[in-house]
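The following block contains the structure, expressed as structure tokens.
Only a single protein chain was left out; the remaining protein chains are all shown in position.
Chain nomenclature is as follows: A and B, assigned in order of appearance, with residue numbering initiated at 1 for each chain independently.
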Amino acid sequence: MSRALGPFAAVLGRDLLLAWRGRADVLVTLAFFVVVVCLFPFGVGAEPNQLRAIAPGVLWVAALLSTLLSLHRLFAQDHADGTLEQLLLTPEPTVLWVVAKICAHWIATGLPLLIVAPGLALLFDVEQGALGVLVLSLALGTPILALLGAVGAALTLGLRGGGMLLALLVLPLFVPVLIFGAGAVDAYLSGSGAQAHLLLLGGGLLGSLALAPLACAAALRIAVE
Amino acid sequence: MLYANDLACVKGDRPLFRGLSLRVAPGDLLRVAGPNGYGKTSLLRILCGLAMPESGEIRWNDVPVNRDRESYHRSLLYLGHAPALNDLLSPLENLRFACASGGDKVDEDACIDALVRIGLAQQLDLPARVLSQGQRRRVGLARLFLEADRKLWILDEPFTALDVAAVADLTATLSEHCAAGGMVVLTTHQDAPFAKAPTVLDLAEVAC
Partner (left out) sequence: MMKDMQKPERSKSIFRFAAPQMFYPLAGRLAPWFAGVAAILAAVGLWLGFFVAPTDAVQGDVYRVIYIHVAAAWMSMFVYMVMAFWSFVGLVMNTRLSFIMSQALAPTGAMFCFVALWTGSLWGKPTWGAYWVWDARLTSQLLLLFLYLGFMALTRAIEDPRRADKAGAIIALVGAVNVPIIYFSVKWWNTLHQGASVSLNKAPSMATTMLTGMLVMAFAAWAYTIAVTLWRVRSLILERERHTEWVAAELNALEGKI
């Protein structure tokens, strides 16, 4: 067991270190999130009731788009410099370090979104009680986006126009997450309680944690072949 | 012992070679030769299990490698064209990661010794992006000093961009590995001063 944890910890630590050294990229993703959210009032008007109504959806769509924007970075560098080949030749199961990479990616790109989301929600005058639900829904939902997105990123690795293709592949898969994520906040605000939505998101997280790394590992093997 | 039987390789829709069989026993040093585009790199990638052959089978100690991938990869060290260096990490960090991700115990001092021995004493803590081509290759090759436990070394053009002294040191290391019961499969364009002349496999003979 400890033998298997070694590579997991090595990949997680290295990717976090890389994210820290390349923190400009991380900040760009975060800035994108903020800018997209701030664009909506200009598009739909500054009527407070309307803004309050669309806030959960806006925040969730923006989180989804910024996740999408960062996905191509997940394997691209390792693919280009040969690290991916070396990782595929490690004796331990491929899914292990795939999960480590996705974890590190989520900590670098998903976690910052959770931190700034409540502040942005206040710009839309969202009731303060709903902020916790918003953060919780993002905490459960964005890892699913990262897991599903990793499969798409692995499949489109090294392809011309890979970014666009990646969006086409994964956006339909993101729809259920968007529905339950934004729906959780809406449900809380309408008084019916967000528990069902959050439970479904949690179930989705477990399901994608079990299946997506397998598909991702298979896709990576195909990509280097 | 590495044993490949009746391998065929197709790249895209172009057949490269077929009917290729080889045997590498402990102490053997096999040099894969052949003009560019005859599938030297493809063969090495097939041998390490990164690519699938169109047909044929590879066995490690008489077990097909796709049946026991784990123990095969525990005995294998592959250094490919790309040196697997991340530009934002230092040579030391890169080397430590290469060993740790492969599941090996890493000794910081051993890593430093290896890098010093291969001539990177001055560059230990610089980011890899400032290194020259030759220096980048050396970081990858430094693993050879740390991974003598891995019986089978598969090396794709290890001598590229190295100076004469480094080539001599590397050939000595390879010969030493073979003498200790290890196995080496490599491709190279230049003649290297091996202690014992390597067996040569010419891909032109099995080309389609």
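One rule holds for everything that comes next: a contact is a pair of C-beta atoms (placed from the backbone, for glycine too) under 8 Å apart; a residue touches a chain by one contact, two chains touch by 3 or more.
Everything numeric here is computed off the predicted structure, so don't read it as measured data.
Novice: One chain isn't shown here. Among A:Leu96, A:Leu173 or A:Leu209, which residue touches it?
Specialist: Answering carefully, the residue with contact to the hidden chain is A:Leu173.
Novice: Which residue, A:Gly43, A:Gly129 or A:Gly161, contacts the hidden chain when the whole complex is considered?
Specialist: Within the whole complex, the residue contacting the unshown chain is A:Gly161.
Novice: Kindly state which of the options B:Ala8, B:Ala110 or B:Leu124 is in contact with the chain not pictured.
Specialist: B:Ala8
Novice: Spell out, residue by residue, where the missing chain touches chain A.
Specialist: The list for chain A reads 148, 151-152, 155-156, 159-162, 165, 168-169, 171-173, 175-176, 179-180, 183, 186-187, 204, 211, 215, 218-219, 222-223, 225.
Novice: For chain B, which residues reach the chain that was dropped from this view?
Specialist: Against the left-out chain, chain B lists 8, 12-15, 54-55.
The rule is short, and it goes like this: only the chains that are shown with their structure count from here on.
Novice: Just the number, please: Cα centre separation of chain A and chain B in whole Å.
Specialist: Chain centres of chain A and chain B, defined by C-alpha means, are spaced 36 Å apart.
Novice: Can you name the residues of chain B that touch chain A in the complex?
Specialist: Touching chain A: residues 48-52, 69-71, 73-74, 76, 78, 80-89, 93, 97-98, 100-103 of chain B.
Novice: Using the touch definition from the top, list the residues of chain A that touch chain B in their complex.
Specialist: Going through chain A, the ones touching chain B are 3-4, 6-7, 9-11, 14, 17-18, 21-22, 77-78, 80-83, 85-92, 97, 224-225.
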